[in-house]
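Removed from the display is one protein chain of the complex; every other protein chain stays in position.
Read from first to last, the chains carry the letters A, B and C; within each, the first residue is number 1.
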Amino acid sequence: IELLEGRDVAALLPARPADSHKGTYGHLLVVAGSQGMSGAAVLVARAALRSGAGLVTLAVPASVQAQAAASLPEALTHGLPETSEGTLGVEAAREVVRLLGPRDALALGPGIGAGRETAALVFELLSREEIVVKPCVLDADALTLLAREPRRLDEAGRALGAALGMVITPHPGEMARLLGCTAGDVQADRPGKVREAATRFGAVAVLKGARTLVADPAGRWAINPTGNAGMATGGMGDVLTGAVGALLAQGLAPWDAARAAVYLHGLAGDLAAAERGAAGLLASEVADHLPAARRRVLEEAGQDG
Amino acid sequence: IELLEGRDVAALLPARPADSHKGTYGHLLVVAGSQGMSGAAVLVARAALRSGAGLVTLAVPASVQAQAAASLPEALTHGLPETSEGTLGVEAAREVVRLLGPRDALALGPGIGAGRETAALVFELLSREEIVVKPCVLDADALTLLAREPRRLDEAGRALGAALGMVITPHPGEMARLLGCTAGDVQADRPGKVREAATRFGAVAVLKGARTLVADPAGRWAINPTGNAGMATGGMGDVLTGAVGALLAQGLAPWDAARAAVYLHGLAGDLAAAERGAAGLLASEVADHLPAARRRVLEEAGQDG
Amino acid sequence: IELLEGRDVAALLPARPADSHKGTYGHLLVVAGSQGMSGAAVLVARAALRSGAGLVTLAVPASVQAQAAASLPEALTHGLPETSEGTLGVEAAREVVRLLGPRDALALGPGIGAGRETAALVFELLSREEIVVKPCVLDADALTLLAREPRRLDEAGRALGAALGMVITPHPGEMARLLGCTAGDVQADRPGKVREAATRFGAVAVLKGARTLVADPAGRWAINPTGNAGMATGGMGDVLTGAVGALLAQGLAPWDAARAAVYLHGLAGDLAAAERGAAGLLASEVADHLPAARRRVLEEAGQDG
Partner (left out) sequence: IELLEGRDVAALLPARPADSHKGTYGHLLVVAGSQGMSGAAVLVARAALRSGAGLVTLAVPASVQAQAAASLPEALTHGLPETSEGTLGVEAAREVVRLLGPRDALALGPGIGAGRETAALVFELLSREEIVVKPCVLDADALTLLAREPRRLDEAGRALGAALGMVITPHPGEMARLLGCTAGDVQADRPGKVREAATRFGAVAVLKGARTLVADPAGRWAINPTGNAGMATGGMGDVLTGAVGALLAQGLAPWDAARAAVYLHGLAGDLAAAERGAAGLLASEVADHLPAARRRVLEEAGQDG
């Protein structure tokens, strides 16, 4: 077991050489959101830009594209075909595959809802070779949907494990659904469960909660000391997803991206809490503290922030 | 009579233990807004998140959902069936009941307007068992509508009093309508009137204005020293409603939620005024000072903020 | 001639007694905006709230209501009937009259455009008894339109002069059109022209530009020392209109409202420039400095801000 520390995280972070351009820092595709949960998509994209991604494309159901675009002018947006409920269905698969082609990584799941048609999309995407060859982070509703057929995640994980890798970021309830146990079981043995998930799904697994854990299929695992209870509020998980996705897009291995993102996300929350107070934080302001968190760990490691 | 003080308020506030998650802090359902008053709904939800709620769902007439979603990415939104005027009618009742089911508390009223169809909705909701068993805060137009048939509030209050409790937050004009007297009568005997309302409606009653009063049906009452005249502007009442709702969702008893919210709301206004000046405050910036207000009272009580 | 000074302005400002409520500070109706100029309406309303108005209702063409509402949750909004070009036509008159009824003052003009149908609306409004009995501020396109038939302004002004009063806030080009001369003529004799306008139209006239002048029909006039060239950018006039309107709604006489608003508006610009630099200011950030400007003048006068 590894206790994450700032100086180790500093060593993982992508260098920011003067002679670079936005292409150097990757292009993340975010597939997220639905009617009523469009904000989740915006938070993922905001956090990804705050984590140094070169470009972010936010693909959402067509009816929420305008809201997303108005909320974050720095992101590119794309309206995907949607169901009558304003959610993503399987007919969006082809376009997601096409969008991902020239992009570097995928973040899938926040705010997509748990409908049957969206489930079909997630299953379809994870069966596609073009998806599986890209690093990706799966969160929230994507995990809930996959928990209905964990075999799919299993297969995708193995394929991804053989390719570039996948990160999953469940909270205890989602982890319980994935492993077919109760949330109480998960909390009673967090280290065991996160390692079980990593091994079983061939993915880097992040088990959120106080003292977030990260494990990889090879048996390594780590514990994160940053973060605070002010982050126990809506949207904070979306911010973590964006941070992981941005680091994947910048070329970090999943194990490194997950550990660095988890540490920085918690530290950003600690910096925000120090400024504003330890309850009542908004997820978007934690996202906005990610650059300061990165600077802090670099400074602690004796580097320029 | 009790004079609210910071250290007493500190003792009421929900602890924020490290080992907690967003479910620990409750899920508030906000039913608010209409064409032309959509901002009220956004202010309630913003204040609720700023008061530490784990999750907030903002249910508004369908035609203003997009505006609400764009304004606050951290909230979930839901578009309710609406009248041709963009207000809520009785046909929204079923969906409100369904939404409230798995949620912890209800905030009802800001910006819903005073139309007949909306009145029918409010009456219908307060007659439903599924509503009455949840803690709720009623404000603004909901009170104006109920004042047309105070017997309904009466019945609901009694039912709620027997269940988990209700908070009403009228300003003097709304209080006058509820009690069938004039605003002058209310102001001439603020302590008497707030206690009368609490007893009659079986609710914790908050009488807003300089030196806001809080009373409960058992005869207890309290006076609040915080707040300033810069808060005499549109939307400040919505912020209070959100603060009360968030504390109810976090499990505080109505009497405690109302007293703590009233104190913190006024203190947040005082902190905002110290920063920016004592006139021209915006309600959203007072909401954004709620975490600092919470920190202040905890620090005064010798606790970490 | 009077040189405006902070301590004099402090004496004009409405007191903010502890025992007050939002009704104490008036309700301003803003009639403004059109397709392509919706931001002007938002700036007027924002500045009015930043100037201490109790409530602001923003009445705009129906197709821009959603944008306005999303931009400023503290304002009430109202969608008025519009032309096919998204501008206000004469058929909006009845609703404007109805809206103004229970409100305290009117701000009319910014961003309404210079179309014929909008001209008809302005003429119609200024011929209505119900409009003329309320204090109002006319700016921007409203003045351009009236310049086509200055007799109308003339009549309205006389009626208003006999009633509660009108403020007009032209820049030199608008003043030239109103007086039937050239902008060069105006600039060559700014004191003469502002006094001529005040006398002729029976209104308090504000002639904008470096060293803004204010004159009233009785022959008094004043010169303003605040402001800077960083304010020579789009939307700053809308902020002034909002400030005048808010002070009228709070019960100041037009002569006092105009002088105080002009001084505070310039000082807010000076404070913003000191913070951020003397070019590249946004009008909305000048609006957001209005409370600090008010505090500054009160402090200079030895009062609490």
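Definition applied: a contact is a pair of C-beta atoms (placed from the backbone, for glycine too) under 8 Å apart; a residue touches a chain by one contact, two chains touch by 3 or more.
Since the model is a prediction, treat every value here as computed from it, not as a measurement.
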item	value
Among shown chains, those touching the left-out chain	A, C
Candidate in contact with the missing chain, chosen from C:G26, C:G39 or C:P150	C:G39
Full-complex contact with the absent chain, from C:T24, C:N228 or C:Q303	C:N228
Per the touch definition above, residue among C:S20, C:T57 or C:S71 touching the missing chain	C:S71
Absent-chain interface as seen on chain A, which is shown	16-22, 24-25, 49-56, 65-66, 69-70, 72-79, 290-292, 294-295, 304-305
Touching residues on chain C - with respect to the absent chain	35-40, 42-43, 46, 64, 66-67, 70-71, 171-172, 209-210, 228-230, 232-236, 276-284
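The rule is simple: only the chains that are shown with their structure count from here on.
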Chain grouping by contact, computed as though chain B were missing: A | C
item	value
Label of the chain whose CA centroid is most distant from the centroid of chain C	A
Superposition rotation for chain B onto chain C, Cα-based, multiple of 5°	90
Cα-centroid distance, chain A relative to chain C, in whole angstrom	49
Distance from the mean Cα position of chain B to that of chain A, given in whole angstrom	34
Multi-chain contact residues (two or more partners), chain B	66, 70
